[in-house]
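Every protein chain but one is kept in place in this view of the complex.
Think of it as A and B in the order they're written, each chain with its own count starting at 1.
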Amino acid sequence: MKHFIQFESKDLGEKLLNLALAYKANPRRDDHKGIGKRVGCIFLNPSLRTRVSTQIAAQHLGMEAMVLNMDKEGWALEMQEGAIMNKGSVEHIKDAAAVLGNYFDILAIRAFPTLNNKEEDTTDYVLHQFMKYSGVPVVSLESAIRHPLQSLADQITIAECAPVQRKPKVVLTWAPHIKAIPHAVANSFSEWTVGMGHELTIVHPEGYELDPKFTQGATISYDLNKSLQDADFVYIKNWSAFNDYGKILCTDERWMLTEKHLSKSPEAKIMHCLPVRRNVELSDELLDGNRSLVQLQAKNRIYAAQAVLSTMVDSLTGIK
Amino acid sequence: MKHFIQFESKDLGEKLLNLALAYKANPRRDDHKGIGKRVGCIFLNPSLRTRVSTQIAAQHLGMEAMVLNMDKEGWALEMQEGAIMNKGSVEHIKDAAAVLGNYFDILAIRAFPTLNNKEEDTTDYVLHQFMKYSGVPVVSLESAIRHPLQSLADQITIAECAPVQRKPKVVLTWAPHIKAIPHAVANSFSEWTVGMGHELTIVHPEGYELDPKFTQGATISYDLNKSLQDADFVYIKNWSAFNDYGKILCTDERWMLTEKHLSKSPEAKIMHCLPVRRNVELSDELLDGNRSLVQLQAKNRIYAAQAVLSTMVDSLTGIK
Partner (left out) sequence: MKHFIQFESKDLGEKLLNLALAYKANPRRDDHKGIGKRVGCIFLNPSLRTRVSTQIAAQHLGMEAMVLNMDKEGWALEMQEGAIMNKGSVEHIKDAAAVLGNYFDILAIRAFPTLNNKEEDTTDYVLHQFMKYSGVPVVSLESAIRHPLQSLADQITIAECAPVQRKPKVVLTWAPHIKAIPHAVANSFSEWTVGMGHELTIVHPEGYELDPKFTQGATISYDLNKSLQDADFVYIKNWSAFNDYGKILCTDERWMLTEKHLSKSPEAKIMHCLPVRRNVELSDELLDGNRSLVQLQAKNRIYAAQAVLSTMVDSLTGIK
């Protein structure tokens, strides 16, 4: 594994999942592995869980993690090739990424989509510019189109809570939000859930179809109540339209998930990546009740990041 | 000691004071005690001394301290139960505090008062929401109504500089300021000074009475010159009105402390928690002269925090 920016294979997914569970059982078991290795955590957008869980994961491995909030710290990056830099941007990605690659063994990058430049977003332009110019392994801390560390944490959570005797039924359901939200969590959750061999239904209002390259193998539905029936895991998430790019097409409150929606799903656990808009995306009763796995997901972010960083350190030091 | 948010007893106060003095004599004496323990320092308001002294205290103990400036890093928290989150706040305290409790062994929280919602402030609402939902021990880094780490540092300073043969006379005097300032430092200084067995006079213009629950056992006076006579320690501090909540009632420059005020107090040392508005709260001549203990107080912030964190680590690991 050179970079960690997406789901690659069921084999690698299972290897990372099992390593994460081993770290959860004993977080400091490899606390010398990362000594002398530095990971630079570059945030072009704000973060709480991702930043803290990644720093903790690095600490567990003895690595040095350093956080750069480039959004806040006044360092507007120029992304366009050949730009005449006589405007607001102070440094070209070419130069900044190369410097960071000189300073760190691994770069971890958060770069949200614009939601108005579909081509730039769907090619994951900013993340790939960092990969191209830094010359070091890159971990995605959520890019324009994927959030693989969240998805790995979600798969750990599903593995921990899955029914013993049968294949779990997993549902990803769209929920309302007041803002236009990226597709990254939904895309990655679909990519990983199908990739790890689970049965997935994605349900949303018409017009909210995700980029089909992430949803192959999933069942797409517009019927919320039917989709939820007998679900084991219900992942609630808003996203803006993909076809009518970045637009909010629906604010129908009937899509806000409540206990009533789960009346025919006695086993259903609910999942959300957080932060969550309470009583907009889903109800307090669900978040505060026994069905909720959201805190378990957040906790598992640590071990997901730890498994990924550990595997990358092995690659750096030539261990396969 | 589960949480550290206020003065609890003279016994505990003396235990912390003596431990702090031991750390001052040998800061690294327990440098393995905190290994593998993490403290999350959550700032909802800015900080210099508190942030740095707490991080240093943690380093001395081998703990991992992580700073989250939630005010700056764009993470507006919803505090109200049952809120429909369709406005500016991006995450509910319930969820954020629980996540932080999952990530850290101890949380240290700075949460200033609103100064316009008296009920919310006087119940220390934000601090208690963190305590309620995080599920881990909490250290106050200054709450709406108390600043106990400052007060412990102040008691260390008084213990180091007190006259040998007699009980010291301690005076807390109100001083002018251009802004409406919280009551936390004044409340805690009164609570700790009386609690530790010292004689305390609080002097201020009429209308600036503090919440009486913090001033029991202190003498309240409106006569500045009389109160200062024969003082050993004069603590200068502004606060806004408590009864006429959050208001500025007096800007009379005669309350700005100067050398002239101390003409009948040859032994008086002056104290201030910093930052100080020079030549508004008190004069340059006092701050720059031999009476000043302000730098000693600032230095003692390290050992106050170290004593508290050390005692909390003992609690975490089952040592009483």
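Operating definition for what follows: a contact is a pair of C-beta atoms (placed from the backbone, for glycine too) under 8 Å apart; a residue touches a chain by one contact, two chains touch by 3 or more.
Please read these numbers as outputs of a predicted model, since none were measured by experiment.
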Candidates A:Glu14, A:Glu64 or A:Glu209 - the one touching the absent chain: A:Glu64
Omitted-chain contact residue, chosen from B:Leu77, B:Val90 or B:Ile302: B:Ile302
Among A:Glu14, A:Asp31, A:Glu91 or A:Glu120, the residue in touch with the chain that has been omitted: A:Glu91
Residue numbers in chain B that touch the chain omitted from display: 28, 46, 48-49, 52-53, 55-56, 59, 69, 72, 178, 274-280, 284, 287-288, 294-295, 298-299, 302
Residues of chain A (touch criterion as defined above) contacting the omitted chain: 36, 38, 40, 64, 66, 68, 70, 72-75, 78, 82-87, 90-92, 94-96, 98-100, 102-103
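Throughout what follows, only the chains that are shown with their structure count from here on.
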Cα-superposition angle relating the copies chain B and chain A, to nearest 5°: 120
